[in-house]
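Showing just some of the chains, left in place.
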């Protein structure tokens, strides 16, 4: 197994995501991650094992006895949630995942408190957290920071795992995991993800969830991807190139209605105007045709599902909320389960939970 | 039993508090609340059961074994404390109540973090919390929001209870519960609340605690209410009318000293100048005769008590603090016990705790 202690930072940083992967694996040899940094770490086998573990945890948690069993699994561990870029949704979901497994937590989540650490280097701050906790779950606006910290910690006297809960614009691996888990659950007794058609709609240029999920779907067979967006916000060339390279079938379409008719899953996204370079840039774009409402719902196949990473604005009309195919609420809750699975696996407890008597 | 799933929001909203009550009851049929929204939900039987449960929890918690037993009762549950209007006192009290029962918690309590949710509708935010937690304890400046959320959640695929920890100017039901619990405890072996005289003094116009407690006291027999306040801050007409309608005896008085002489409980309140419509409005009012000091203490009956919802400014002189009749510190701690009782009852654990071996 490749070890982060046997490679310098610059050398490691220069590797491709695929080449980095073995360095991030759990030393227990099971093939699941120790540090979770980017979506490309997960192959189909890892995804399926995590989804199975998430299912198991969800099932065990239904009874009080099961819930109390789970709360004991990692009751000897403590995790630090270091959110220098606030995000209550992602924060609460990771917190809940920790709580399910009995992990106690500390947190830094507002700018005022975290500004304290500005006087010192990131490396020193992270080593502070590693002094008191057994895992760091971090979200940062700084691209690549989680990766650097993982390398630093693995090369310290107190190596502990890093879980990237979003770094910069590029990576948010647990969001991709929960999207996959939602698809896996939705098609569980219906033949699985292979051969499905997934439509992405909205701001495909700037949404990192689209990028990650699009990549993870290439782990499955014959999944067709459709991209529906205003021309200014269409899927970036590198995503399309990556699909083309792998021989994955994809299509760029103008009409959400047409795409809906042929889709097994419609993945709606919000216009991410917080990344606008000129003020009001997004407001000038006509996005009116990229919203899912009653008409689209009428065209949606009976078995198909609607997804959204949330929060939403008006991309999905509230009249869809109670339709059984509206999967976005459950998708959110799936995030809690898959994160609990990931954390349990990180600490080497996959088998313990899979084989327990509950 | 009436069900929130069988009534539309507009229709429900238009009902009187009394008519709303059955919709909020615990489906276990025991008559205690599932959603706790307003003080009018509690009749005498419910109040007495909650006080008995609070007494029981308080007693069990005295020994380490008992405390550990309680920490197991709801160890499989997680609660969200969503305080978009900060209030550390109420926050900490609910937190402590959860901790006593073993509930793990997540929280949003500062404006900076909660502003994140501004982009989305309240409904979506609350559904986010309901994805990760088993109960929402919420405080909001927005009148009626807790009620709307309770209806929404009961009509979602993941119904969970709402506990209103203060909404707008009007409702703060658990404050009223702790006031009643304090009176119940204080007169426990002295014949109870029936037939007592309770004086309210201070800003009776804008204090929601006065409004709620005044109402709850009508559940008891022959309780006489006295209102002492500057003319500008006297008790509002609707409160007085409600008492008159129920044939409850009340009196408006000018002199705190005279009222003190005849009272079993003197309930002091702070001038709530944060609600001033013109700046400095309250400062112009002569409040000097509406403060409890050494002279009033000398007039207070030996068995009577002094209450205050806290925080105080100078409404009660600190020279009263160590008098055994100063009940305001214990009143605060009572808030923790009665909230623990309410939460345990909400999850259907009243009987379990009442009948346990501790």
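To keep things simple, chains are lettered A and B as they appear, and every chain counts its residues starting from 1.
Here is the rule we use: contacts are C-beta pairs under 8 Å (C-beta built on N, C-alpha and C of every residue); 3 or more make two chains touch, one makes a residue touch a chain.
If you're wondering where the values come from, they're calculated on a predicted model, not measured in any experiment.
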Assembly size in copies, with 2 chains present: 3
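Please note the rule applied: only the chains that are shown with their structure count from here on.
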Distance between chain centroids, defined by C-alpha means - chain A, chain B (Å): 41
Touch list for chain B against partner chain A, complex: 72, 75-76, 78, 80, 104, 106, 108, 110, 112-114, 116-117, 119-121, 123-124, 127-129, 131-133, 156-158
Residue ranges of chain A touching chain B (in the complex, touch as defined): 61, 64, 67-68, 71, 86-89, 92-93, 95-96, 99, 109-112, 310-313, 318, 329-330, 332-333, 335-336
